[in-house]
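Of the protein chains in this complex, all but one are displayed in their positions.
== chain A ==
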Amino acid sequence: MADRDKLQILKDALYEAARDHGSDQRLFSQRDLLDMHVIPQDNLVLLIQVIQILCDEKLFVGNTTASGLSWRWRSREDAKKYTSLPNSDLMMVYAMVDEAGADGIWNRTIKNKLNMADSLMKQCIKYLEQKGYIASMKNVEHPNKKMYIKANLRPSDRATGGPWFTEGELDTAFINELQEIVFDFIKQKSTYTSLGGAVGTQGGGGGGAQREKVPKKGVVQGTILHSEDAKGTKRSAGEISNDDTAAASAPTTTTAKKMKPAKPQLLPLPAGYKSYPTVSDIAKFIHHAGITNNTTLSEADIQQLVDVLYYDGLVEPVKVNGRKGYRVTRIPKQDTRTCNQRRLDHDPSKGGIITSFMGVEPSASGLMEAPCGRCPVYDMCEEGGPVSPSNCVYFRQWLDGDEVKEQVISI
């Protein structure tokens, strides 16, 4: 009797000790467990007995590693789920799902591994689902496979595809919106807006109004906005003070001869500028702006987004003292408006399909301007062939304009 009590006490003590020594992922070897000095006199037999009880109660999970047997602990609630299951089949199925963790497991894998009859397995899964122990899930990588996961776990990023997926589908609209915001942020932080040549503010403007601000020390040369909170949010009209415009127009006359500064223009910042936004700056901004309510974006996610912008040729990394910030490319060509403003200002009736409101159109190259640059039958075009420059429809359209179109079709 005393033995059993003693074992009970030791069991609890060992369990608590193991919990104190590490997370439920840590594997404890026999030596580790002995070194906790719970088992008196390093009694191996006693230790085995205690571990056996713990395993029976599903509080310990045995693992075989290269160095021999080892164990990790399992929380009491989880263990209770195991012990509450009525039979060993259920327990095995549940163990499989449990072990798969956040990645989930394919039902065929369960079947193959357990070598279980199909109907029995289905029964087990149904039971477990009803009990609320496991749930079915969708994996982006294998959208057609039926997968199961422990009900209280969130599917891993690998399974869901990370924050960019909504219900297993890549959420391109979301990505695009977010990209535009990130791009605007980088543009605003990495350029200097010159208003009529001499007066300018850093920042392209975050809201509907043209942003101007008088420098604090009365130097009418330009200023920089360092307020972290105001970025990207709309500013009220009251913030634009009227005397700004007066100040802006006064000293510009002499200096602005060559640059034709009729409208606000973006200028590059001097070399060695230290505050080009880094990925963590952008992540902070996104976080504070509260744009992504239900998804939290880690820095790695933002990095992914910024990388795509880089691959798109919209931003470029600048290294200043080992700090990697980003700035927009081709600054003088950039529009001072934000993407959203550009979208609102865009008049679809004027024609021209604009696929993106970010950045600049690619610089024109002669090759692409000629009809041949985009010609679908370029490869077979040859003098004397069925398609040739002398009977080229595209050239005719290009040179003669649209009025010939009908004529061409009638031929």
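Keep in mind that, in the parts below, a contact is a pair of C-beta atoms (placed from the backbone, for glycine too) under 8 Å apart; a residue touches a chain by one contact, two chains touch by 3 or more; residues count from 1.
Convention: contacts and distances are computed from a predicted model.
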Listed names "tRNA (adenine(58)-N(1))-methyltransferase catalytic subunit TRM61", "Origin recognition complex subunit 2", "DNA-directed RNA polymerase III subunit RPC3" or "Geranylgeranyl transferase type-2 subunit beta", with the criterion being the UniProt name of the chain not displayed: "DNA-directed RNA polymerase III subunit RPC3"
Candidates A:A13, A:C55 or A:I331 - the one touching the absent chain: A:I331
Hidden partner chain, residues of chain A it touches: 141, 164, 169-170, 172, 175, 191-192, 194, 197, 200, 202, 215, 217, 219, 221-222, 224, 255-259, 267-275, 304-305, 307-308, 310-313, 316-322, 324, 329-333, 355-356, 362-363, 365-370, 372-374, 378, 381, 383, 388-390, 392, 395, 399
